[in-house]
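I'd like to ask you about the structure that follows.
Note that this complex is displayed minus one protein chain, with the remaining chains in position.
We call the chains A, B and C, going by the order they appear; numbering starts again at 1 in every chain.
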Amino acid sequence: MTRVAASALEALGEVPDGATVMIGGFGPAGQPVELVEALLAHGATGLVVVSNNAGNGDDALARLVRDGRVRRIVCSFPRQVDSWHFDAAYRAGRIELELVPQGNLAERIRAAGAGIGAFFTPTGYGTPLAEGKETRVLDGVPMVLETPIRADVALVKAHRADAAGNLVYRRTARNFGPVMATAARRTVAQVREVVPAGALDPEAVVTPGIYVEAVVALDGGTAIAGVGA
Amino acid sequence: MTRVAASALEALGEVPDGATVMIGGFGPAGQPVELVEALLAHGATGLVVVSNNAGNGDDALARLVRDGRVRRIVCSFPRQVDSWHFDAAYRAGRIELELVPQGNLAERIRAAGAGIGAFFTPTGYGTPLAEGKETRVLDGVPMVLETPIRADVALVKAHRADAAGNLVYRRTARNFGPVMATAARRTVAQVREVVPAGALDPEAVVTPGIYVEAVVALDGGTAIAGVGA
Amino acid sequence: MTGTTTPAGATLTKDQMAARVAADIPAGAYVNLGIGLPTLVGDHLPPGSGVTLHTENGMLGMGPRPAPDDVDPELINAGKVPVTELPGASYFHQADSFAMMRGGHIDVCVLGAFQVSVRGDLANWSTGAPDAIPAVGGAMDLAVGARRTVVMMSLLTKEGGPKLVGDCTLPLTGLACVSRVYTDRAVLDVGPGCDPDGRAVVVERFGVSHAELEELLGLALGGAS
Partner (left out) sequence: MTGTTTPAGATLTKDQMAARVAADIPAGAYVNLGIGLPTLVGDHLPPGSGVTLHTENGMLGMGPRPAPDDVDPELINAGKVPVTELPGASYFHQADSFAMMRGGHIDVCVLGAFQVSVRGDLANWSTGAPDAIPAVGGAMDLAVGARRTVVMMSLLTKEGGPKLVGDCTLPLTGLACVSRVYTDRAVLDVGPGCDPDGRAVVVERFGVSHAELEELLGLALGGAS
């Protein structure tokens, strides 16, 4: 059963030091901004973060990195024009980076959620990112063995939730949310609106409520073109 | 680009003898009845069929089996109260059976569509269905290595298509359609209605048109409770 | 988790067994009920329990059988029986549905069985008869995928032989996957860690003494009162 929380901090719940935290979003789209702010306020440290990017400007993830609260980041694209805090921490050796091709990141997260122990993929074969990994030629194609990426908590942003925890997303803000929601012990979703159970089309649900431990409605702040009530 | 065909036979197109054909459906729900009828009329033989079941009563798949046109079937649940034709062919040694746990069937089909060369799963470990397969203990769990299942043609039934080949399904008739559509060289979908591109909600599309070679609108015959225009 | 109780009248009917299984399902749980006997459990979940039923053919939020006029051939459960859709339901395809099961997201899975071993091995897909037409369906995925897999079955075969055994003789569905067995004569815990001596442990008996159970099964059992 999904909790409907009254604030981002209440939705976040307890996050132990050293926890692995997945953070949805691709660039600004789908970033659970207020939940990461809540994580900043919560105080957990020694975190492992799994996220496509490593923070922009002074956003909450960037401040977590700046403040030395992220021990390690698993990420496909840390470099941004404004990833100052990550860049500084990385150059100073204050943060460990596991650089993962974006498709491997998505598929390894899915594998964790789907109970797959490991899988072979051609992506990365023969490149520095596959160094030291087991390889095998399958059907004539050289492949690399990749393993699941799990988390203690996943923080995602969706468009709407219902009281059963079902989520629908909006446009390209969907990105990592649905796979991360399956791969964490607890998934917390911030949404624009929580509607009653039965108010979402069951055919259009993207993340079934079984994957969602808590939802919180936040107005979000960002104006979205063409989004009505 | 997806073809909008005028008949089931035109949608089916050319199926060479010896082809591997995926057939959607779980029990009666989602069975592409008219497309399998078209395959029967088409005449291709020596087929490998991938399908959850192996035909009921005198349905088209059962008749393909009866007439000796299916060399091999990859299937999770051939036994039905009315699977007479399969039962007879199997007992007479006229058909080869690869019995696959339903979750492995789905995941192996997905793997083919997703470019995964092989994957480890706990399902079936220590059972007769995993005999002879490679095993490995991962994170303390004994697992079996499973390989992709591909097809030359997938026949699926959806609810609606748009002119771009996007598909939406209906209730539990969704079942194998979306994964099979990704795993075949050509996917042919029978639907109740083809609507213009843009008439389906892009957030609710289940099978993107990229996976669909042809669609055909057929009224289907089965009365569906609660389905309006 | 009622602990060992004294014999209380007769063996259980199927509905009483289903009620006993239902009583152990936590409020708010996500549950998969296997085909056959376990489907009865759905009728005994108390209203307001917040239990959500999963059916592996692609749905969460499955409701009871429809009235005859509301039967929809596209809304069926894994046993191909018509069901209904509850508010908050969702549909998904086979790979997503089994990912949900295989990824450990279903809290409780209730399965039928031909045999369960004291180590929790399960045999429920094949009678092993040489002329049988095989069929496995989702059994192997369900057995090892859920957080907790329990079995609901008669204690004895029609011929009176035990179905809870030292070692399964029928083709296996999964190894060490069952943690509790609900039968008409007793509820027993099985599997790794349930007993330091490796026995099945009696949780509750119905119209039968501990000694009689051991006699029926030909096994030494833990949990003697």
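FYI, a contact is a pair of C-beta atoms (placed from the backbone, for glycine too) under 8 Å apart; a residue touches a chain by one contact, two chains touch by 3 or more.
Computed from a predicted model, the values in this text were never measured in an experiment.
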For the chain not depicted, the shown chains it touches: A, B
Residue of A:28, A:46 or A:68 in touch with the missing chain, whole complex considered: A:28
Residues belonging to subunit B that touch the chain removed from view: 1, 110, 112-116, 162-164, 166, 182, 196-198, 202-203, 205, 208-211
For subunit A, residues in touch with the removed chain: 26-30, 76-79, 83, 86-87, 90-91, 97, 99-107, 109-110, 121-129, 142, 169-179, 206, 222, 224-226
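We take it that only the chains that are shown with their structure count from here on.
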Pair of chains with maximal C-beta contact number: B-C
Where subunit A and subunit B are represented by their mean Cα positions, the distance between them in whole Å: 33
Mean-CA-position distance for subunit C and subunit B (Å): 29
Distance from subunit C to subunit A - Cα centre to Cα centre, in angstrom: 35
Sequence positions of subunit A contacting 2 or more other chains: 114-116, 203
Where subunit C touches two or more other chains, by residue: 85, 91-92, 98-99, 102, 145
